[in-house]
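Chains shown are a subset, placed as in the full complex.
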Amino acid sequence: MRLVIAVIKPYKLEDVRAALSEIGVQGMTVTEVKGFGRQKGHTELYRGAEYVVDFLPKVKIEIAVEAAQVERVIETITRAAHTGKIGDGKIFVCPLEHVVRVRTGETGKDAL
Amino acid sequence: MTRRRLFIPVLLGFPFSAWAADVPVLNAADTAWMLTSSALVLFMTLPGLALFYGGLVRTKNVLSVLMQCFAITAVVSIAWVVLAYSLAFGDGGNNNAWLGGVNKALMATIGVNTLKGTIPETVFVMFQMTFAIITPALVVGGFAERMKFSAMLLFSVLWLFVVYVPICHWVWGNGWLQKMNILDFAGGTVVHINAGVAALVAALVLGQRRGFPQTPMPPHNLTMTMAGAGMLWVGWFGFNAGSAVSAGGSAGMAMLVTHIGAATGAIVWSFCEWVRFKKPSVLGAVTGMVAGLGTITPASGYVGPMGALIIGALAGAACFFATQFVKRVLRIDDSLDVFSVHGVGGALGTLCAGVFAGVLGGVGYAQGMTMGKQVWVQLAGIGATLVWSGGVTWGLLKIVDAILGLRVTAEQETEGLDTVLHNETGYNL
C-alpha cells in the first residue's frame, strides 16, 4: 500500500475530492498547511511596516491506497488540481506498511 | 434668564458661566447629557480602546493588553475617588496655580444634591474620571507586549498622581494655564500630548520588543481593531461634546466638528497611503480617524466646521508622516504609535485651537486676547506638557524599574504574556 500526499491550492480541494470519489477513493485526510516554493507570496503593510508573506495557504491531502491504485490516483489529482499556474502543488508517494481501522480492527486493504 | 443660563457657557465656550456659579441651579437636561457623556467616554476605554489596542498585538499578548486597559480603569477609578479628583479640582488655596487641595478627598462634601455648575458634582466627578482613565490607558500602546503587569500597575497609579493630575489642574482646575486662558476644550494637552509623550518615553526606557524591527509583528485581529475604532469614534462624541458640560449649541457644534475631524483625518491618511504605498488599508483609515479625533479634541469647542476640515486634514497628513518617521527612521518601538498619533496630533490640535478659534467661524478669544497672544499661550501649554510629562514619566519608570523591574524575561516575552502573566490564552477555537 501507499500513502499519497498531495499539496494543492485550497480552492481546488472540492474539485479534487469530487474527482477522487468518482474513481472510488473512499476516504482522505485533509490538512491546512502553508507552502513555500517558487510561487511568490504577497506583501502586507501595517502603518508603513512592511511584511513579505512567503508562505502561501495550501491544502495537504493524505490518501492511503493500494499500490495498484496509485497511478490512477496521481493522475486524477493532477488533472483536478491543475491550473497551469505556478503554485499548483506537488504529489508525494510514500510506502505504507500497515493500515488498521480503529472501529473494526480490520487491517490492510480492508481497512481502507 | 433661562436663555442666558443656556447661552453664556456656549458663548464663552467653557462650562460654568459666572452666573451659574452665583446661583447654582440644577439643569436636568445638562445632567441627562452629562450622564450619557460619562457612559460614552468610559465606553471609549472599555471595550473601545481595549479592542483597538488588543487587535494590534500578537495573539499571545492580546489578553495582556486587554488586562492592562481593564486594570487601569479599575485602579484609576478608585484612586480618583479617594484623592486624585480632589487634587485636580479641589481648592489648592495659595498653591492653586499648581495643584488642587485635599478638601474633596474621599468625596468629602459631595452629596446627592451637591452641584457643580448646572449638574450634580457626582456627575462631574464621573465625567472627569473617564478622562483620567483613558489617558494612562492610551500610554499602554507604548510599552505593549513586554512590560510586567505589576510594574505597569504601579507606574500607572504613580503617573496618574504625578503627571496627569497636575496637568489636568493647570488646564481645567483653575491652574496657571487656565488663568492664561489656554484653549484646550477636551484634552489636547491634558490627554493626548500627555499620553503620547509618556508612551514615547516608555518605549525608549523599556526598549524595543525582541525581534523588532526584523521580525514581522502584524496585528493579530484587525476586525477587533476596527470594532474598537468604531466605538472610539462614537464614544468621542461624549469626550468632546460632553466637555461643553451642557446640552446646547456648544455641545452640538463640538459634536459636528469632532465628526468632521475624524472623517477628514481618515480620508487624508488613506490618501497618503494610497499615493505612497499604492493601496489604502483598514488600519491606516482607522488610525487616521484617531489622529483626526485626537487633533480636533482641544479645538472642538472653539472652531467652526471649516476650521475642523482643515484641522482634520492636517492631522491625517502630519500623523501619517510622523508614524513613518518614528517607525522607519528613528526605529523607536512605540509599539502602537501612540506618540505619532496622539502626541503629534494633540500638539497640532492645541496649536490649531489658538488659530482657528479666531477665523472660519470660530467662537473668538477671551477678552483682551488676540490670535498672536493666544498662539503663545497654546505653545506654553504644549511646551509645559511636553516637559513635565516627558521628564516625570522618565523618572517614574526608573523608580519602578528599581523597585519591580519593568520588563519580562526574554523567554517570557517569547512565550507570550498571556500565559506567563495571566495563566490564560485568548483563543481556544
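To keep things simple, chains are lettered A and B as they appear, and every chain counts its residues starting from 1.
By our rule, a residue touches a chain if its C-beta (ideal position, glycine included) is under 8 Å from a C-beta of that chain, and two chains touch if they have at least 3 such contacts.
Here the structure is a predicted model, which is why all the values come from computation and not from measurement.
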item	value
Chain copy counts across the complete structure file, not just the copies drawn	A x3, B x3
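The criterion applied here is as follows: only the chains that are shown with their structure count from here on.
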item	value
Length of the line joining the C-alpha centres of subunit A and subunit B, rounded to whole Å	52
Touch list for subunit B against partner subunit A, complex	213, 216-219, 273, 277, 279, 281, 283-284, 287, 323-324, 327-328, 337
For the subunit A and subunit B complex, residues of the former touching the latter	44-49, 51
